[in-house]
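The structure's right below; bear with me while I get my questions together.
Apart from one protein chain that is not included, each protein chain of the complex appears where it belongs.
This part shows chain A:
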Amino acid sequence: MTIPQRQKLGRPLMKLIRLREWPILQQLHIEEQLLRTSSENWCIINDGTREPTIVMGVSGKPAELLEIKPVLHDQVPVIKRFTGGGTVIVDGGSIFVTFICNKDAVPDLQPYPRPIMSWSSLIYNEVFHGTGDFHLRENDYVFGNRKFGGNAQSITKGRWIHHTSFLWDYEIRNMAYLKLPSRAPEYRSARDHLEFICRMKDYISRSDFIDRTVRALGTHFSVESEELEAIQSGRSTKFSPLSRLLTAQEIESASCELESPKSLACFSSP
């Protein structure tokens, strides 16, 4: 395993990939590959994703989290990702920021969920300094008590990933595809989506947010830009990512089981 380079100042190297409107499934595949097969530290920033897409966490159950009928009717893609956490619907108004680090990349940081979550919010405290009432509330990024950033992580033996989908803007109608989750943070207080979330665009422009994020990273890491092509050309053909698109049949089965758990129709052959 190669040792990550350290610059003369002692800050570890972090490679930065900047994408624009990259499909979220492909972003997740790149992230998972870098987590599992790279020994470098990475930051990936994807400014939007073209198609509105639902992204569930590793243990997400469509029947519990989604309004199945409209999802199927409108053919909204549903992805199950490799990290934990909840369900989001992302589109061109979303901004994605991902950190992939070796466990010793951040001095004094234990590679467990809560310390990583706290550390990430210190980065964003710098980003949002003087902008809105930003803080980490339970596991969400909020302005006041309204969420605008959702987080998820995956931790391996020697590395971790912390990725965030930011609601720079969103379509109200898209929120109707998501149910109120049974597992919700306390501060949500049973508010529906539109009362619970807010738009980052009311506080900061896209370009300012991205520029400030890169600058904040630079105080902790020595950041070098990397082209996606360089990674793609070196990708291992043996690696199989876990993140995947659910089939319509899988989503239909979930709907069927919800309505009639023991119905024979749920088990009809394709």
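Just so we're on the same page, contacts are C-beta pairs under 8 Å (C-beta built on N, C-alpha and C of every residue); 3 or more make two chains touch, one makes a residue touch a chain; residues count from 1.
Here is the rule we use: contacts and distances are computed from a predicted model.
Asker: There's a gap in the complex where one chain should be. From "Protein transport protein SEC23", "EF-hand domain-containing protein", "Nucleoporin 43" or "Glycine cleavage system H protein", what does UniProt name that chain?
Answerer: "Glycine cleavage system H protein"
Asker: From the list A:83, A:213 or A:253, which touches the chain that is not on show?
Answerer: Touching the chain that is not displayed is residue A:83.
Asker: Pick from A:33, A:87, A:151 or A:255: which residue touches the chain that isn't shown?
Answerer: If we include the chain that is not displayed, A:151 is the one touching it.
Asker: Looking at the full complex, which residue from A:37, A:118 or A:219 touches the chain that isn't shown here?
Answerer: A:118
Asker: Give me the chain A residues in contact with the hidden chain, please.
Answerer: These residues touch the chain not displayed: 57-59, 82-86, 108-110, 112-119, 121-122, 125, 135-139, 151-157, 183.
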